[in-house]
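Now for subunit A:
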Amino acid sequence: MNPVSELKRGIWTENAVLKLGLGLCPALATSSSVENGIGMGVAATFVLICSNVVISAMRKIIPSKVRIPAFIVIIASFVTVVDLVMAGFLPDLHKALGIFIPLIVVNCIILGRAEAYASKNAVLSSAVDGIVMGIGFTVALVAIASVREILGNGSFFGINILGSGFVPMLLMILPPGAFLAIAFLLAGMNQVSAEK
Partner candidate 1 sequence: MELKTFKGGLHPPDNKAWSEKKAIEVCPLAEGDELVILLSQHIGAPAEACVKKGDFVKKGQVIATPKGFVSVPIHASTSGEVISVEPRLGTAGTKVPAVVIKADGQDTWDENLSGADPDTLTAQEIKDRIRDAGIVGMGGATFPTHVKLSPPEDKKIDHLILNGVECEPYLTADHRLMLEDPDNIIGGILILKKVLGVEKAIIGIEANKPDAIELMTKACAGRGIEVGALKVQYPQGAEKQLIYALTGREVPSGGLPMDCGCVVQNVGTAAAVNDAVRRGIPLIERIATVSGSAVNEPKNLRIKIGQPLGKLVEFCGGAKGELGKIIQGGPMMGMAAVSLDVPATRGTSGVLLFSEGQVLKEPEGPCVRCGNCVRACPAFILPTEIAFKTKKGMIDEAEKLNAMDCIECGSCTYICPARIPLIQYLRQAKGAIIAKRRKV
Partner candidate 2 sequence: MDKTLYISSSPHVHEGGTTAKAMRDVIYALLPCVALWIYSFGIIKPSVVMALCIIGCMASEAAWEKVRGLPITIGDGSAAMTGILLALNMPPNSPWWMALLGGVAAIVIGKQVFGGLGYNPFNPALIGRTVLLISFPVQMTTWMMPRTHEITSATPLSDVKIAVGLTGNIPDEIKAQLGSVLFGGFGGQLGVVSGFALIAGGCYLIYRKVITWHIPVSFIGSAFVLSAIFWAVNSSKYPSPVFHLFTGGLMLGAFFMATDWVTTPITPKGMLIFGAGCGILTILIRLFGGYPEGVAFSILLMNSATPIIDRLTMPKKFGLVTQKG
């Protein structure tokens, strides 16, 4: 297993958000600032890695008939852990992400990886899969969030970078801006991969 190619797979070729169209809800909802995006990305990555490991370890003892409910319960447990940890240590971020923390449970990426990868592969490679997929998700979130924060607020990671002369385009941090940003990002990705 080549870590570079794996990473490339997670970030580019099989990027969950930008290539496969998974995990869209949090990608749009929590990308109004780069900070939120990273917070969401890290939280989801954590859940992804843990659930991948546990499911991979238990893949032989879970009967295939009830595997989906079992997966969901495992994922939900980790989400609860993240929820509690964030509430305790990062109350502001927890508040900003709000309902989308519990909603990590139904993030299709996580269940998708569990079903497509972790339930068929060994623990170690499942963990790596979780890491790269999580990084891919985080990268996508940061990309969307960067566009939105820079255009919509004139800042990056909370730091004003475009100076005071810039009039922020409020639209970009509002819901329509999220849709437009991801639309153009996706189109750009398509264009780049078509030209390759």
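Keep in mind how these were chosen: all candidates are chains of the complex that A comes from, given by their letters.
Following the convention adopted for this analysis, contacts are C-beta pairs under 8 Å (C-beta built on N, C-alpha and C of every residue); 3 or more make two chains touch, one makes a residue touch a chain; residues count from 1.
Here the structure is a predicted model, which means the values were calculated and not measured.
Between subunit A and the candidates 1 or 2, a touch occurs in this complex only for 2. For subunit A in complex with candidate 2, the residues that touch the partner chain are 167-172, 174, 176, 180.
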